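So the structure is just underneath, and the comments pick up after that.
For this view, one protein chain was removed and the others were kept in their places.
Labels run A, B and C following the written order; every chain starts at residue 1.
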Amino acid sequence: MTGFNVELTITAAFYGLLCIALLYRVIKGPHAVDRVIAGDSIDSMTVVIMALFGALSNRAVYFDMALIVSLLGFISTVVISRYLEGRS
Amino acid sequence: MSGQRTLGFVSTFILCFITWIAFTLAFTVQEILGGLIVSFLVSLISSRFLIHEDPLYLFNPSRLLGALAYIPLFIRELVKANIDVAKRSLNPKLPINPGIVKVPTELKSEYGLAMLCNSITLTPGTISMDIVEEGGKNQIYIHWIDVQSKNPKEAGDMIKGSLESGVRRIWK
Amino acid sequence: MSIVNTLVIIGMVVCAIVTATVDDVLSCIISMGALGSFVALEFLLLHAPDVAIAEGSVGAVLTPVIFIIALKKVKGGKE
Partner (left out) sequence: MILLRIIIDALFLIGGFFALAGVVGVIRMPDSYCRMQASTNTATLGALGILAGTSLYGFFVLNSLAIGVKSIVIGLFILFSNPVASHAIARAAKRCGVYMLNKSGCDQYGRDNPQ
């Protein structure tokens, strides 16, 4: 079933382009909170690209990677928000 | 009390083991043995934090039906709110009217409050910020992207009307 | 998939430049977390899932958390 490769590749490239667009907010964000939000969105888009690549190369091991990033990705956000709450 | 604790331990153990099976999907002896050991250790540590009330509360036909009926309701609300926020952010004039409203809720139990707040946060356009208890009722502060009403009752009906009736069928 | 590879490399370079040039320490840590997740994605695109798992758990999560704890201990570098 090679016909699906086109859609999978195009979708992954589109998400990669959106990641680059989000970097604008990481560079320019006035406060650290804006950067945290953009970084969180980059994390979830990375998970999506990993899942697409795993489906493209037909190996279930690549999905474990996406699982780990989506599991641990929110820990750093929660830790940063605890730090911001204590700093005020 | 001790029977309660043992039942909570067993239910946490079963949940962990099902999650392990879904992760690995390999039915060999060493995988299943490793899963048994790991989920035993995890549930030994964390069952006190996960379950405070009756562990078999959800295993009731009407509550299970309510939980099943909640899924299409939630998906419908999710799609509706997503289309609304996508329209707002793609519009060249950016029609937003943000503000924070305070909304009362009838729910009492911790799990019900957590489920309602997570559902409110997951639907785009509203974020639940804090919960306080005033006058015997729990009040939620909600950041709303388009404030249509400052009255707590009306705002509550607009934000969480169908979601709360869905949650009330499951938790108290 | 070489298009995605190029885009991810551009993202890595931009994140690294932001990490080196921004003034605020907290923003520096956040952009380093974004750099970690890009590097993990790049390792996955090069067919190395084991290295990617190590990089994803260490570079994207553990390093920012340790830096935040250190920043809390020194009270934000002020004083």
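In the analysis below, contacts are C-beta pairs under 8 Å (C-beta built on N, C-alpha and C of every residue); 3 or more make two chains touch, one makes a residue touch a chain.
Owing to the predicted nature of the structure, the values given are computational and were not obtained by experimental measurement.
Seen in the complete assembly, the chain not on display touches A, B. Set against the missing chain, the residues B:6, B:46, B:60 or B:82 yield one that touches it, B:82. Chain A meets the missing chain through residues 1, 3-4, 7, 11, 14-15, 18, 21-22, 24-25, 31, 33-34, 36-38, 40-41, 44-45, 47-48, 51-52, 54-55, 58, 60, 63-64, 66-67, 70-71, 73-74, 77-78, 80-82, 84-85, 87-88. Although one chain is not shown, part of chain B still touches it, namely residues 19, 22-23, 25, 78-79, 82, 85-86, 88-90, 94, 96-102, 117-118, 121-130, 132, 141, 143, 145, 147, 150.
Definition applied: only the chains that are shown with their structure count from here on.
Annotation: 31 Å between the Cα-based centres of chain B and chain C. Look at where the CA atoms of chain A average out and do the same for chain B: the two points lie 23 Å apart. Annotation: 12 Å between the Cα-based centres of chain A and chain C.
Contacts with at least two other chains are made by residues 64 of chain A.
Across the interface of their complex, chain A is touched by residues 1, 3-4, 7-8, 10-11, 14-15, 18, 24, 26-27, 29-31, 33-34, 37-38, 40-41, 44-45, 47, 49, 52-53, 56-57, 60-61, 64-65, 68-69, 71-72, 76 of chain C. Listing the residues of chain A that touch chain C in their complex gives 9, 12-13, 16-17, 19-20, 23, 26-27, 29, 32, 35-36, 38-39, 42-43, 46, 49-50, 53, 56-57, 61-62, 64-65, 68-69, 72-73, 75-76, 79-80, 83, 86-87.
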